[in-house]
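Submitted below is the structure of interest, expressed as structure tokens.
Yeah, one chain of the complex is gone here, protein chain that is, but the others are all in their spots.
For clarity, chains are labelled A, B, C and D in written order, and residue numbers in each chain start from 1.
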Amino acid sequence: MIDEGLKSELQKQGVFVVSTEWLYNWGRKSSIWPLQFGLACCAIEMIAAAAARYDLARFGAEVFRATPRQADLMIVAGTVTKKMAPQVVRLFNQMPEPKYVIAMGACAISGGPFKDGYNVLKGVDRYIPVDVHIPGCPPRPEALLHAIITLQEKITGQHIDQTRWYDATATTEFPIPVCGEHDLLPAANPEVWQPPKDYRDVTNEESTKKS
Amino acid sequence: MNYPGKGLVEGLAVTARNFVGSYFYKDRLTTVQYPEERIQTPENSRTFPFLVFDESPDKPRCTACKICEVECPPKCIYIVMDRDDKGKPLQRPKAFDIDISVCMQCQICVEVCPFESIKMDNDYEKSKYGRFNDLVQRLPDLLKSNDYYRQIKPVKAAEVDAKLKAEAEAKAAKKAAAVAAAAAKAAATPPAGSAT
Amino acid sequence: MIAAPSTIPAGGAITTQLLEISIGPQHPSTHGVFRMDVVLDGEVVRALKPVVGYLHRNHEQLAEKMSWLGSMPYTDRLDYFNSMSNNWAYALAVEKLAGIKVPERAEYIRVIMAELSRLQNHASAIGFLLQDCGAWGTPLLYAFKEREKILDFFETVSGSRMMCNYFRFGGVRVDLNDEMLAMARKIVAEFPKFLDEFEKLMTTNEVVLARCQRVGILPKELAIAGSISGPVARASGVEYDIRKVDKYGVYGQLEFGVPVGAVGDVYDRYYIRVLEMRESVKILQQVLRDIPAGPVQAVEVKLRGFKIPAGDGYGRVEGAKGELGFYLVSEGGPKPYRYHIRPPSFINLTVLEDMCVGHKVADAIIILGSIDIVLGEVDR
Amino acid sequence: MIPTSEQLCAAVPGAVIEIVPSTPAAAQPAMLVDREHLVAVARYLKNEPSCQLDFCSCVTGVDYLAKGFIEIVYHLYSVALKHGPVVLKVRAPRELNQCHVPSLTTVWRGCEFQEREAFDLYGVKFDGHPDLRRILMWNEFTDHPMRKDYVPPADYEWEPTPHDEVLKRTKAAGGIMPPSAAVEVKK
Partner (left out) sequence: METIYQLLHVTFANVPAWTVQVAAFLIPIAFIFGVYPAIFALTTLVERKALGRIQNRYGPNRVGIFGVLQPLADGLKILLKEDIVPRVADKFTHFLAPVLIVVPGLLVYLVVPVAPGMVAVDLKIGVLFALAVGTMSAIALFMAGWASRNKFSLLGAVRAVAQVVSYEVPTVMAGVAVIMAAGTLSTLTIVQRQGGGILNISNWYVFRPWGLVGFVLFVIGGLAESARCPFDLPEAESELIGGYHTEYSGFKFALFQMGEYLAGMAMAGVTVTLFLGGYMGPGSGPGLVGSLIAMLWFFSKLAGMIMLNIWIRGTWPRLRVDQLMGFAWKVLLPLALVNIVAVGFWHFLTPRPLAWVVTTGWLVIWFLVLTKCNASAILEKREYRYV
């Protein structure tokens, strides 16, 4: 990579040295087109974020494309039920590759308040990889804007050799669950859904040591 | 005068007024540019709960009575009572987890808490990359000082402090009365004792 | 598809096939995850089967595992456009079951909250309807600008913009101080200005007239037989408004009109909502003028361990979308035995097919928009 | 005016009508009608000029597990005369093969979706319903989830805040939960 000293030196003489990777990421970062995909109450906060007062347009992200083919960010805004899960995964598969997912609201992350229901999927990351999680029920429109800024930081930090879409071995077709007799089959996609082996039980002693 | 395209032209006039107005009038351009300018959220605004402590983080007001854990509709609070080595419960939580990926921000825990120890924060910038251990707020993340609470919700904090002070005085007065009564009883019994 | 020329039968009759498309769970103008299986002959709709259930979040089963108060925040998520009227419906049903008396000031505050929530619901409903007609966002964003003011008021009072969780059995949780009342008066004063500008933009617009007049006509008898309630029924001439029939809260003492249409097409449903907004502004002015002082919560209602005597009962409220009712069965314990919601949007969909058959695809979309459904309430 | 049960027995020969009280405060007594005469009673209530109950507001299924029957409750209102709820109740045994009730969609069109929902969630078959399919759950689903004896599938892999019922099921499903919670279950 270009060392910073040389870069700042050149910048003084007005020469901007930019790596293609930075250029790619800048292009993707500053024009994220979300898929028009609202499920429940969080969708209304998403529309409020695109409305006059919070104005998603300033980030160049107000072009809500209705077809998955032209969208590159899927904001899962609302409760993903088991009846809707196959559609969500199929939509994600249909999106062209440099694609990101924001799980907006408690329901999308973990089933939220409706977690105990028989028809509610406990979190959309059982089937598709999620980049940014926004807790809240519903999260304020500013929280969505903060999440988009966090996603932009994540995009600028991406390196070509580590991303999923340039890696030939990575799976592009996530298996679509089937609505079975009692539940979705399979209950989760093991490749994407890896809960941690242990639960870091931070008791008081550890907390005092850490803080 | 009602010419055929009247409705269409009036519509254009409205959008033109908004377009031109957005350069001059404040109410025609209501955008608050989020990261630089921020909306002053009202005092009652609530996002996620946090625990209040008075002097030091080791002595939170919470006594691990688990009322909020029972009353929480989505059941996103998990409390473990702190016990000393002999197993006697110390009135303090050993672990107090709130899974903010399940919390529905309904502040019922604040209403039912008898010790005024759990309050609602108004910080909404909590989007994270990881899901599992990032979105579970444990005791160290939850504990915030009373003056932080006084800073974000001045009026409510003042009420709560006044109530707590009143209770403290009432208890102190009762204890004093109890001590006085005990002293009076002690004073009354020795004369009886000596009299016999 | 159309039979290839070479296979035209000897008789020369070209046979055409009907096109089945599913305006699916993910579609820009189905107001959420609602699906319509439409059979098309070219552009004309021959049959239309609504498919719901994509947002069935088992609210009724969860309520059976929770205390009476625990379900109150869940009622915000039913019709997530007006959480205040949902809260009121649930609180009214429980008060009817348990026989709780609500103080005078709390009744006035309840009317303020429900009417403000009706204002922002109708403004958003006609905004979404015109977005389905094709006006790219402009009416919707004007409506959302007004909605933001009302949501600011809700947040100042209850703490959250959309999910207020503000009503309690026997009153409300937070009293309105003078500063909040002044804020409400300012909103009510500015709302007619927004309405006039909105009407100038859309009501006499020739394209809107051409698209909405004589489209999706709902006859009065079918509206009553199909248990349709709310603005959709009143646009077809059904003179039924629960605020006038049941006279719950203080609606008995307020004078306001209930607009009733005649033809019952999409334009009537649009204009009835505009007139209802003007009536709501009148109600709000009256209530804000003579709100009495006093307590906002009945004393005898306990927060924890609240029990209702055994038996069942049904309470209902005129929500913005229609008659929102709660049928509750209690066994005397702290948890409801059965908790059923009578959702207006779900039942208003019964006649969607009757209204859409014979019209074009574009009309089916705006007829659905004129019914103004919310999926949280349809699927519960 | 709301008809009394004697008047109804007179109007519909052979109907067995029993009054079921509601909570004392609500004062909405319900009329329990037997299954055979339900449609006749409903038609009478709708067409009788004195009551004209033309608006069927709410249809609900209630599962009384202890008493062994499922109850369907109809709330009827009159738009013409603007009078209050008349509550019709009808009961059917809980066993799936005997659990059927005559459908009132032919009398009031508004019951169509709500009866389909009662069928979907409680398994009550409505005879004479024009289009009895599942409405809320997906078609391949076989159980009736709102019944009191329904056990949902156990997907409890990650439970940071489990307690009481969920705690036991997480332990059974071997999900990841705070170690201190695992100890509690043993006690």
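In this section, contacts are C-beta pairs under 8 Å (C-beta built on N, C-alpha and C of every residue); 3 or more make two chains touch, one makes a residue touch a chain.
Computed from a prediction, not measured in an experiment: that's the story for all the values here.
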item	value
Which displayed chains the hidden chain touches across the whole complex	A, B, C
Sole contact to the chain not displayed, among C:Ala91, C:Cys164 or C:Val208	C:Val208
Residue among A:Ser30, A:Thr156 or A:Thr171 that touches the chain left out of view	A:Ser30
Sole contact to the chain not displayed, among C:Val51, C:Ile272 or C:Ile341	C:Ile272
Absent chain, residues of subunit A that touch it	23-24, 26-31, 51-53, 55, 57-60, 62-63, 65-67, 69-70, 72, 94, 96-98, 165
Missing-chain contacts mapped onto subunit B	4, 7-8, 11-12, 14-16, 18-19, 22-23, 28-31, 33
Residues of subunit C in contact with the chain not shown	19, 21, 27-29, 40, 43, 130-138, 141-142, 145, 201, 204-211, 213, 239, 241, 244, 257-263, 267-268, 271-272, 275, 360-363, 365
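In this section, only the chains that are shown with their structure count from here on.
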item	value
Gap in Å, rounded to a whole number, between the CA centres of subunit D and subunit A	41
Where subunit B and subunit C are represented by their mean Cα positions, the distance between them in whole Å	32
Junction residues of subunit D, two or more chains touched	136-138, 145, 158, 160, 166, 178, 180
Residues of subunit A whose C-beta touches two or more other chains	52-53, 83, 110, 113, 116-119, 137, 140, 195-196, 199, 201
Residue ranges of subunit D in contact with subunit A within the complex	136-138, 140-143, 145, 150, 152-153, 155, 157-158, 160, 166, 175-180
Subunit D contact footprint on subunit C (complex, rising order)	52-53, 56, 58, 60-61, 65, 96-99, 222, 224-229, 238-240, 245, 308-314, 316, 323, 325, 327, 329-330, 337-338, 340, 342, 346-347, 349-351, 379
Subunit B residues touching subunit A - in the complex, by the definition given at the top	30-35, 38-39, 47-48, 57-58, 73-75, 82, 94-95, 99-105, 124-135, 138-140
